[in-house]
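Left out: one protein chain. Kept in place: all the others.
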Amino acid sequence: MKNKAVLLLSCPDHSGLVAKISNFIHHIGGNITGLDEHVDINENVFFLRVAWDNIAGEISRNELIRLFTPLANSMDARWEIKLLSDKMRAAVYVSKFDHCIQELLWRYSNDELNIEIPLVISNHEMMRQLCENYQIPYYYKPRTAGNKIAEEQSELELLSDHKIDFIILARYMQVLTQRFVETYKERIINIHHSFLPAFMGGDPYKQAFSRGVKIIGATSHFVTEILDDGPIIEQDVIRISHRDSVRDLKRKGRDLERSVLLKAIQLYSEHRILLHNKKTIIFE
Amino acid sequence: MKNKAVLLLSCPDHSGLVAKISNFIHHIGGNITGLDEHVDINENVFFLRVAWDNIAGEISRNELIRLFTPLANSMDARWEIKLLSDKMRAAVYVSKFDHCIQELLWRYSNDELNIEIPLVISNHEMMRQLCENYQIPYYYKPRTAGNKIAEEQSELELLSDHKIDFIILARYMQVLTQRFVETYKERIINIHHSFLPAFMGGDPYKQAFSRGVKIIGATSHFVTEILDDGPIIEQDVIRISHRDSVRDLKRKGRDLERSVLLKAIQLYSEHRILLHNKKTIIFE
Amino acid sequence: MKNKAVLLLSCPDHSGLVAKISNFIHHIGGNITGLDEHVDINENVFFLRVAWDNIAGEISRNELIRLFTPLANSMDARWEIKLLSDKMRAAVYVSKFDHCIQELLWRYSNDELNIEIPLVISNHEMMRQLCENYQIPYYYKPRTAGNKIAEEQSELELLSDHKIDFIILARYMQVLTQRFVETYKERIINIHHSFLPAFMGGDPYKQAFSRGVKIIGATSHFVTEILDDGPIIEQDVIRISHRDSVRDLKRKGRDLERSVLLKAIQLYSEHRILLHNKKTIIFE
Partner (left out) sequence: MKNKAVLLLSCPDHSGLVAKISNFIHHIGGNITGLDEHVDINENVFFLRVAWDNIAGEISRNELIRLFTPLANSMDARWEIKLLSDKMRAAVYVSKFDHCIQELLWRYSNDELNIEIPLVISNHEMMRQLCENYQIPYYYKPRTAGNKIAEEQSELELLSDHKIDFIILARYMQVLTQRFVETYKERIINIHHSFLPAFMGGDPYKQAFSRGVKIIGATSHFVTEILDDGPIIEQDVIRISHRDSVRDLKRKGRDLERSVLLKAIQLYSEHRILLHNKKTIIFE
């Protein structure tokens, strides 16, 4: 595990990119364990995820970055290198619904998520007991119309103190300010309880009920300044019928929400997501 | 088959409705083979589909209607009685894409659809050969900006001459006038190539591609005056990825479109659909 | 809720059964809220589930049984009447894997299951903490080659003391004796980690891996004397690929197991399952 590295890269497409990168990995003593690539033909962009074992011995992430920089520069690439042993640190935001955080914490305790969760932040007290059962520090941060700016500032400091890499909105029912979103740009993952772009905004299950759809969905996406408009990571659906009330939709939807959010977190924590404009490239 | 009858009924809910209706069927010598009901608790409406064999001997549809009318009136019901041996007569409208009509005609020739298809109408010549292979009369009815009203009038007469009960829009790419829609109110079934209400209107696969969704869908619905807004009968979805171009979405979507439209036609032809406001109750 | 009753019935099919039963319900002041029926044409057997609200006032289960008995006898029926307010009492058996019991107890605590769980029995100590978090009494009942008969006798007494109606095997890895199975005949629900009848017996994920299947499944069924052969209640599947190791299959399968077992328990607790020979009729 210590020696597992991942490179995520995108750059203008031209011939020989895979050869150059696989040569690089070979020369630093790496054995490729997985390689996936994609070319956007319309825009002529090359996307790559490659994972390798440093079989020749441990190399630090800084050293890998230093070694790869000249090649990356020559390719005009946007890239990052990660070690799987450096678990990303997530702050979980939650409000009143427990199904998503319940699933996350159970998986976390089962060692199924390659992340650390140093803290949970909530605008309610309701999830405190659950978090304490799992020994996770819980911060009650109520929101009022008046305190939003000050409160977010205090939370940003808290996140910074805990060296948070990314944020999971596990059914957090407050809208974040643009400033907050920009601070964690492309690093806030939300779960929306509809099959986006259908039923954006509030009360999507009620919207779905009113429209009479035969299938409902859930969508995990990166948060941007525009509500429910960020790049989609994962979606799933479930069949419903005329027998299902709004309450039934909420119940059925809960199962979707937790599995879809979980999948998004797994993909992100294993460095399987590349962003391009407002879309994601997912290398499973 | 001759003796199979179906009652579709909706009325204000009160106690004893199932007893009254099942007594009625018993008294006319029917043996119930399937009964499904639903109560809309918010609006206090009772919905029923009941199918029976007239084991005491054949009774005509008109006689069944005459016998049931007093009971129906006492319930203040909206209802219809159908014999499964009276196959509904469908006109199929099609433009340039063959996948939906191909599927329909193959199932039709295999005797999997309880309908008659006396004619196909198209604004192009492209499907003529296919229809003639299946020995179905084909009417080429080109549309121009100027001839729409006159053309529709001529088609309405053609439909009337062929005693058409309902219309299947199997990827027909023309918008029908309000007058046409009202003439076949709640009797025109369309297939839209998206998961409605996402991506209404033109080029939904391109819209889906641009938004970067991870799942695409198809929707069969009744046509109303408002485009892509009618009551939904059936929907289904398929998973896609960043590897799929707009052309791939169209290819994958074709398989959805044909199976979703086929399912809608099967449900309608077996009298399994009740309409309530802009939603459907489907008794499978 | 107090006034919600359910009748499950099977009998030789003949004309007028629905009328008779719906009349009965109407006469005792019930309003039918759901009715579902099925006729096995080959064997001429009629199956029914009907649920009603006793709108005329509360009637005890014993009184309902007394009132219905003459009609049931005249139909030569196998039947039972239940009140939804009488929650069935389940004993959960578990060994070392926590995913199924975790799901059950979470749903139970969320009031999503119409059952009582007075106790958990395990041949290991590992689930004690979890059960105590949910305040459910935990009985550690280790099994050895020598103590099986005596141990089961002691457990049967425990189950009897707690008035247990049915048993949930939530990944319990011991085979029950024929005597035990007969005591709770048609009342023990197991989850098997394969798509039965494929991969019966031990280590089904390893069997699936060896065969190179592209989809794995899970099956919930009633326990009979023959291992993994009882009537199937619910099944579900998930897609796998050559990339999945046996460990991956176990991880993916866990999600299936918990959702499939949960679904089976929901169906059973709402009296939606009829047994016929070695098959189930499920009225959803």
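Labels for the chains are A, B and C, by order of writing; each one numbers its residues from 1.
As a working rule, a contact is a pair of C-beta atoms (placed from the backbone, for glycine too) under 8 Å apart; a residue touches a chain by one contact, two chains touch by 3 or more.
Model, not experiment: these values are computed from the prediction.
Set against the missing chain, the residues A:31, A:73 or A:110 yield one that touches it, A:31.
The missing chain, though absent from the display, is touched by one residue of C:53, C:151, C:186 or C:236; that residue is C:236. Only one of the listed residues, A:15, A:42, A:62 or A:135, touches the absent chain: A:15.
Residue positions on chain B in contact with the hidden chain: 98, 102, 106, 110, 112, 133, 251, 255, 259, in rising order. Listed by residue number, the positions of chain A touching the unshown chain are 14-19, 22-23, 25-26, 29-37, 39, 55. Residues 38, 41, 195-199, 211-215, 217, 231-237, 241-243, 245, 278-282 of chain C touch the missing chain (whole complex, contact as defined above).
The rule we apply is simple: only the chains that are shown with their structure count from here on.
Both copies, chain A and chain B, contribute mostly matching positions to the interface they share, with over half of the numbers common to the two. When every chain is reduced to the mean of its CA atoms, the largest separation from chain B belongs to A. The geometric centre of chain B is 38 Å away from that of chain C, both derived from CA atoms. Per-chain CA centroids place chain A at a distance of 42 Å from chain B. The set of chain B residues touching two or more other chains is empty.
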